[in-house]
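Structure first, then comments.
A single protein chain has been omitted; all remaining protein chains appear in their positions.
The block that comes next holds subunit A.
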């Protein structure tokens, strides 16, 4: 279990630095995908079972598919990787970030050794985990936020359809 936690922390840090350092968008999208996967793996290590699946469904299955589709739309001819053609200052800053992340990973290795691990699966009843009851609060007392989120999604759907329409003159026209 210890080496899994260590690998999750380390690989997440590497992919976070790879996204933020502004490489070619193809590499950026794939490393954001890996960052989401390792982040949800860290949620599993923290004791959750529903939240990581939510992240995997909505981020990987929904959002990143749309991102990859848009990457297919816009072409990028000159491939860059970590300071070869891009900004060197940003590469050094992200190298410093990698060092800080290495400290976090080292801290996680010691936390595993010392045994102060986060284990948050407690049972309210005897056979039901805390997490599903917490998500069920969405329907009980958090119905206002549920209605608000649904309304926001509907409005965003029509906004995107208007922006993509492109039959007019101006800055947002189609070719």
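Simple rule for what comes next: a residue touches a chain if its C-beta (ideal position, glycine included) is under 8 Å from a C-beta of that chain, and two chains touch if they have at least 3 such contacts; residues count from 1.
Assume contacts and distances are computed from a predicted model.
> Which name from "Guanine nucleotide-binding protein subunit gamma", "Two-component response regulator", "NADH-ubiquinone oxidoreductase chain 4L" or "Transcription initiation factor TFIID subunit 8" does UniProt give the chain that's left off?
The UniProt record for the chain left out of view names it "NADH-ubiquinone oxidoreductase chain 4L".
> On subunit A, where is the contact patch with the chain that was removed from view?
9, 12-13, 16-17, 19-23, 25, 28-29, 32, 35-36, 39, 42-43, 45-48, 50-51, 54-55, 58-59, 62-63, 66-67, 70-71, 73-76, 80, 86-87, 89-90, 93-94, 97, 100-101, 104-105, 107-108, 111, 116, 118, 120, 124, 130-131, 133-135, 137-138, 142, 145, 148-149, 152-153, 156, 159-160, 163-164, 166, 171-175
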